[in-house]
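Take this structure first; my questions come after.
Only one protein chain is missing from this complex, and each of the others stays in its spot.
Letters A, B, C and D mark the chains in the order given here, with residues in each chain numbered from 1 onward.
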Amino acid sequence: MKKTTIFGIIILLFILIVSLVVKSNYLFSILIIIGLYAIIVQGLGILMGYAGQVSFGHAAFYGLGAYTAAILTTRYHWPTIAALLAAIILPGTIAALIGRQTLKLRELYLALATLGFGILVFIAFNEGREFTGGPSGISSIPFLNIGSFAFDSDRKFFVLVWAVLALLLLGINNLVHSRTGRALRAIRESEYAAENAGIDSASLKLQAFIFSALLAGLAGGLYAFYITFISPAAFSYHASIEFVLMAVVGGLGTFWGPLLGAAVIVALSEILREVVPLLIPGAGGEYQIIIYGIILILLMVYKPEGLSSLGAVFDRSPKRAEQNTNKQ
Amino acid sequence: MKKSIKSWKFIPCLVLLLALSLIVGGCGTNSQTDAAGKEAYKIGAVIDISGNSSSLGVPERDTLKMMEEQLNAKGGINGHPVELEILDNKSTEQEAVTAVKGLIDKGVLAVIGCSSSGPSMAMIPTVQNAKIPMISLAAASSIVEPVSERQWVFKTPQSDIVMVNKIIGYLQSNNLQKVAFMSMNNSYGDGGKKTFAVAAKESNITIVAEEKFAADDKDMTPQLTRVKASGSQAVIVWAIPPSASILTKNFKDMGLTIPLIHSHGVGNQNFIDLAQGAADGVILPIGKLAVADQISADDPQKKVLDNYITDYTKKYNSAPNSFGGYAVDAFNLLVNAIEKAGADRTAIRDQLEKTQGYTGISGIFNMSAQDHNGLKPDSAVMVRIENGKWKLIK
Amino acid sequence: MLRIKNLSVYYGYVHAIKDISLEVKEGELLVILGANGAGKSTLLGTAAGLIKPAAGEILFNNKAVTGQTSEQIVSKGISLIPEKREIFTTLTVLDNLLLGAFHRYRKNKEGLKNDIKEILGIFPALKGRERDLAGSLSGGLQQMLAIGRGLMSRPALLLLDEPSVGLAPLIVQEIMAILVNLKKTGVTIVLVEQNTKSALKVADSVLVMERGGITHRGSPLEITANSSIQEAYLGRARS
Amino acid sequence: MGEQLLQLLFSGLTVGSIYSLMGLSIVSLFNITGILNLAQGEFVVIGALIAVSLCSIGMPMIVVFPVSILLAALLGGLIERLTINRARGASNLNMLIITIGISISLRGLALLIWGTDTYSLPAFTKGGPLFLGGAALNPQSIWIFALAVVNFAGMYLFFEHTYWGKAVKASVNNRTGARLQGINPHTISLLAFVTAGGLGAAAGVSIGPITMVTYDMGFMLGVKGFVAAAIGGLSNVSGAVIGGLFLGILEAFSSGLISSSLKDAISIIILILVLLFRPEGIIGAKRERKI
Partner (left out) sequence: MILKLNEITKYFGGIAAVEDVEFEVKEGNIVALIGPNGAGKTTLFNIITGALSPNQGSIIYKGKDMIGNKPFQMASAGITRTFQNLQLFGGMTVLENIMAGAYLRGKKGFLQSFYTLPRKCSEEKRIRTEALFLLEEIGLAEMAELPAAALPFGKQRLLEIVRALASEPSLILFDEPAAGLNIVETETLTNYLKHLKKRTSMILIEHDMETIMEAADRIVVLDFGRVIAQGTPAEIQVNPEVIKAYLGEDEQIA
């Protein structure tokens, strides 16, 4: 328990210092986006890194959360906090409905099926004009408020998002070191063996899937209340792939991985936007794209376990020994 | 438990990363001053340079860079040099918001952008809150309407309704009452469809078929097959190349002979080149830029258009298109307003709203507290493509 | 025939083979015994080029093959039958055998048919199953196929890694008999085995490994006579 | 009505052949290297864009075709050596992400060299559409279809009837086993990417006249190729061809007869149904999973 407390204090200190020191709304907005993505990637990290199931469709849950929040507040004038709650529950419910069948698929088949689900939901956003506003989206979404207190500035929203993130980080840290966390990892390592230890892998995988959908929905709802305008474009399969990238780049099955992955991918594109023109005068977005791609490749070639493994360099783990033996 | 100890080593990395973004993000608002000692005016632009809408954004960026150079060569605004910072939003809403916040932090007087509707819409709450004037380069009329919720937002392209009315006028004068409407499945096509549906109803034109296609569809024959069977007298298409070009080729290949009317979205040479001859006979409403050589010499826009074409062609070695034209108007409107208002955002906004009789590329702008676009139907003309060239329909 | 000098191999930070030197004489059947993790499989894998040594030298017919890849080594005449068999489960038995001759395929396309006949003569149990997928064979047949495929490369030196694992006693006896026959045709054999009893019956010479080093070498008789080995590897209550 | 259906069929076959070509190259690379190449669409785009440049300097099509294939094949090989080959033993997911990285970089490269403009390529044969039974058929469609057939036949002959084909299959099935027989998986992986590059360019040059070429159209082509491949069973070469044609025809008929806005939804639903109930593909044999 000690360690969890320390982590908690660190993150709280970070939030406190940043919210007091930083004046730039730009920086806040970057941190907010990092926080939102980190929330999604936390869930995805549980699904991929612990339950060993890949999903290329999480932008759908993210979008469902955002649309739920947007539609309930703009059209039905729900209180924002109730709409946020619905934005969490609805994606979870949909995940529960589709999960059991879908999760029977393995690896690439699962990847394709979730990708397909993502595209379907994306089509629904575009076609459900009466509800979603079609490709033109929904505007004038109110700010999130609790009673008379509204999260109407970047600073307030930053504190909210990161506080939520911190709670999740700690919860997930508890989770992965618990009976359930062990069972999830057992499924990833060997599903047969896990089943024979009495672990209902289908049900547990489904729970992980629902959980990750809940988090994506939460992030989506917060996103809608932050940007206050949404359109389908933000929830295409490109976003789904981006989330998987964040999860893998950060490092699967690690504590800091999701946050790090989200931070690096978001910061990388911001930094490239500023740095590339300094290095190559007159360069447009083209170089940023190329460099981004190359950095991604280099990471995967030389740090396939993700960035959080950098810390493990000094740890002389004999685990590597097994790697040379043949993989079939 | 051992694992989490390892991850401790990561905190420094995290801190480092955030520190880096702090430095790079640059919170400083220290302005440069030129030799004369007058402080530079900062203007921001958020453009869709890469991503889906990059074909709009790139000519806009090029035009803006050119305009900035020209202006500073002339001595800037009242002796103040202009510093224009152009950021790429990768055609995404979230990046547009981040970018505009960055610009606001840097103390810009106003922002230009974005190239397409989605990112423009996404930026609106931010500029409204920060009270920064913004001039969008995107078509959708919802960007400036209702004006009561969009006091700080203006836009330069003609609204859909201007173009739709041109088309309706053409249909009525040619006695075409049953039409098919085909649109690209994005906000551009969607906007056109909505506007046209309303206008058609008012003028007793029936839409007998409504078809859609995706921006990256490779063959529109199935949709055209349905159109063919619907017995429509004309086809109206709301799309941009390449899908607009593919559709035009399919249309020709299938031997359809009814009039094919496109939107201003195909108003560039690329559309004609890609359709490889199939574009001949296509009719469309368009800004005057494309037919600058054909409009009469006494047209007030003539000189403005010719100047822009000469300058742009000289600098970039290719003819400008209407997207660049939107950027010209946005830049000039802003410069005019700053000239009168100085470095005061509220005053700039007020001046923008008071714009009267500014002759631009897209037309003559007359803004008001009710109209933040300011263009009238005469800002567009109908053209027919003949032998790969735009021909004004008089 | 095969000479190994001062060989060291690391797996990550694990020193799997520590400064080993040994020689295999032409025409002999050498059996390597040792506990799990003693480095037996690593030794074979290194000799076959699957694992890169950190130090030392491997000479085959007096030519250095150290650090060469397994693709190069197999064409020199060393063939490894790995513990996991590594047969091509989605290919037919026939294709498996044909591919065993990969490195000499271009030189002799027609002769291969005869070679396959010869192999099927050694393993009559495979006859009639040439068109079956190798993955559908039982464990014993898969092991025979793996050896047969190895022989298709016409090796001068055959390295076998625990061919008896998971096999019924009857089949183990069969395979041992085949090895003895092979030796008669002039193939040099190195056999790593846990099934000490069967292996000792066919061995010309025995080597005992422990924690990455060689502790004993001798004839089967000497080894069985050594009481410490007896206790450690052959079991007290048995034989 | 008959004419209309025929028109839809032609449209479906045209688009279907494009999907087949994509599916075919994805499946063959998958079969050889075990890598699902998300950058295959970019190979197509780069190949087509190279052809655009070659055409613009006045080369005749008959030269442009092989030269762009050659250049794209070289690029494929180069990429393999620089990325895939250096990431030996990476997990499937990592490999997938490496190919995403390749795809992003290639897209940026294409944007840098060719810009955002859309280009078109000249058709292989001149002349307008053919009219069969009142329905129009673009002659280029026949070329695309022919290319798909030739590719398929080539793959089939290679894998089923050549010794090298067997060696490649062996290397896919068991890498260590293959190495022990003297088969070098690195060479095979290199050749596979060279082929993927070349096939991509061949596809790009032949579909260019119909689809036009934009720097960013590769991803969508890739996704359609995957759907085609998955409908065909993901590792089945003939399945990819049939899956592609099926997908094309399905799209044409659903947008021509049902609704153009639901076209993509219908094909995705079919994909998901196939994945759930016939993961071995629409033509694959059903097998009981063994443990």
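In the analysis below, a residue touches a chain if its C-beta (ideal position, glycine included) is under 8 Å from a C-beta of that chain, and two chains touch if they have at least 3 such contacts.
Only a predicted model underlies this, so the values are computations on that prediction, with no experimental measurement involved.
Participant: Which of A:100, A:156 or A:185 touches the chain that is not shown?
Facilitator: A:185
Participant: Please identify which residue in A:123, A:194 or A:307 touches the non-displayed chain.
Facilitator: Within the whole complex, the residue contacting the unshown chain is A:194.
Participant: Just name the one of C:37, C:56 or C:218 that touches the chain not displayed here.
Facilitator: In the complete complex, the chain left out is touched by residue C:37.
Participant: Of C:1, C:94 or C:165, which one is in contact with the hidden chain?
Facilitator: The missing chain is touched by C:165.
Participant: Go through subunit A and note every residue touching the omitted chain.
Facilitator: On the subunit A side, contact with the omitted chain comes from 1, 171-172, 174-175, 178-183, 185-186, 188-190, 192-201, 204, 207-208, 211, 253, 317-319, 321-322.
Participant: Which subunit C residues touch the hidden chain?
Facilitator: These residues touch the chain not displayed: 33-37, 137-141, 162, 165-171, 173, 194, 196, 232-238.
Going forward, only the chains that are shown with their structure count from here on.
Participant: If you tally contacts for every chain pair, which pair is highest?
Facilitator: Greatest number of C-beta pairs in contact occurs for A-B.
Participant: Taking the mean of the CA coordinates per chain, how far is subunit A from subunit B in Å?
Facilitator: Each chain's C-alpha centroid was found; their separation is 33 Å.
Participant: Please tell me the distance, in whole Å, between the geometric centres of subunit B and subunit D computed from their C-alpha atoms.
Facilitator: 35
Participant: Please tell me the distance, in whole Å, between the geometric centres of subunit B and subunit C computed from their C-alpha atoms.
Facilitator: 73
Participant: Quick check on subunit D: which residues sit in contact with 2+ other chains?
Facilitator: Those would be 111, 174, 176, 261, 264.
Participant: Which positions in subunit A touch two or more other chains at once?
Facilitator: Residues 126, 285-286, 288-289, 323, 326, 328 of subunit A each touch two or more of the other chains.
Participant: Could you please specify the touching residues of subunit B with respect to subunit D in the complex?
Facilitator: Residues in contact with subunit D: 50, 52, 54-55, 58, 185, 211-214, 216, 218-219, 221-223, 225-226, 228-229, 241-242, 245-246, 253-255, 270, 273-274, 276.
Participant: Help me check something: in the complex, which residues belonging to subunit D touch subunit C?
Facilitator: 163, 166-167, 169-170, 173-174, 176-184
Participant: Would you pull the subunit A residues touching subunit B in the complex into a rising list?
Facilitator: Residue positions touching the partner: 3, 10, 18, 22-31, 33, 126, 129, 134-137, 139-140, 152, 154, 173, 177, 223, 227-231, 233-234, 254-256, 259-260, 263-264, 267, 269-271, 273-275, 284-286, 288-289, 307-308, 310-312, 314-315.
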